[in-house]
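Please find one structure pasted underneath; my questions will follow.
One protein chain omitted, others in place.
By letter and in written order, the chains are A and B; residue numbering begins at 1 in each of them.
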Amino acid sequence: MSVVEQRLKDLGIELPVPAAAVANYVPFVVTGNLVFISGQLPLENGKPAVVGKLGDSVSIEDGVRAARLCGLGLLAQIKAAAGSLDRVKRVVRLTAFVASTPDFTDQPKVVNGCSDLMVEVLGDAGRHARVAVSAPSLPLNVACEIEGVFEIG
Amino acid sequence: MSVVEQRLKDLGIELPVPAAAVANYVPFVVTGNLVFISGQLPLENGKPAVVGKLGDSVSIEDGVRAARLCGLGLLAQIKAAAGSLDRVKRVVRLTAFVASTPDFTDQPKVVNGCSDLMVEVLGDAGRHARVAVSAPSLPLNVACEIEGVFEIG
Partner (left out) sequence: MSVVEQRLKDLGIELPVPAAAVANYVPFVVTGNLVFISGQLPLENGKPAVVGKLGDSVSIEDGVRAARLCGLGLLAQIKAAAGSLDRVKRVVRLTAFVASTPDFTDQPKVVNGCSDLMVEVLGDAGRHARVAVSAPSLPLNVACEIEGVFEIG
């Protein structure tokens, strides 16, 4: 069994089925040794699991959960792209959009839900450059959307 | 005539003059075989063609048109960058910002206006990773802004 798969098992983390393409775009594109992954939403069983906005109906705790679910989506996609999580050399950059009211300023706390997952699962290879900002609204009214660039070897 | 130029002609699509740099930035930068293109606005004859916000004065239909105009701008820029559209190996990733009210959640429908154009013109090479989010407002009050990363060969 792959080293990272074993770690996932030890952590009790099960990756979701990677979300399929729903239009004329695809979940990821590989170019050279970089993989660009489409914005992932906080889904459970393929359905939006955390909807609404931070600063309004969504607590920080639920925001963290949303970001973690986006991260599980990213891991599922990079596994599909690379064949195995062991081929991930580095999480290069994550850009996280948090749906929030205009007075919300704790985006970093929310996005840590995804950042922590990356390091939990991938160790130092999971440490990434990061962008965390708010958006006034996101597809399907989800609380968070996160895209990623990964390096594979 | 180039294969893709012929397809454009068959489709009756005319690319705009690529928008010029208006400050200390440029329309695109080539690094290795990647081309990073600046955020394109929905222009016609160099002027904003779709202004306002989704969820307010701009209908989904007009939003789709805005996204398509952004896509025409991207194609005009990648043609300028690569010399010929035939050199486009892949549309790698598009990030689309939709100007909207906080309750608008149909960003994907809007952005399909650009995604569909890419596949119409470039076929499978036009299938891209995608990020679609809202912004509270955009330059010149346009309804949509889309940036892109392309691979050329």
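Criterion: contacts are C-beta pairs under 8 Å (C-beta built on N, C-alpha and C of every residue); 3 or more make two chains touch, one makes a residue touch a chain.
Please read all numbers here as calculations on a predicted model, not as lab measurements.
Novice: On chain A, what residues meet the omitted chain?
Specialist: 32-34, 90-95, 100-108, 112, 115-116, 118-119, 126-136, 149, 151
Novice: List every residue of chain B that touches the chain not included in the displayed model.
Specialist: Against the missing chain, chain B presents residues 21-29, 31-32, 36-39, 53, 95, 97, 101-102, 135-141, 145, 147.
In this section, only the chains that are shown with their structure count from here on.
Novice: Return the distance between the CA-based centres of chain A and chain B, expressed in whole Å.
Specialist: 25
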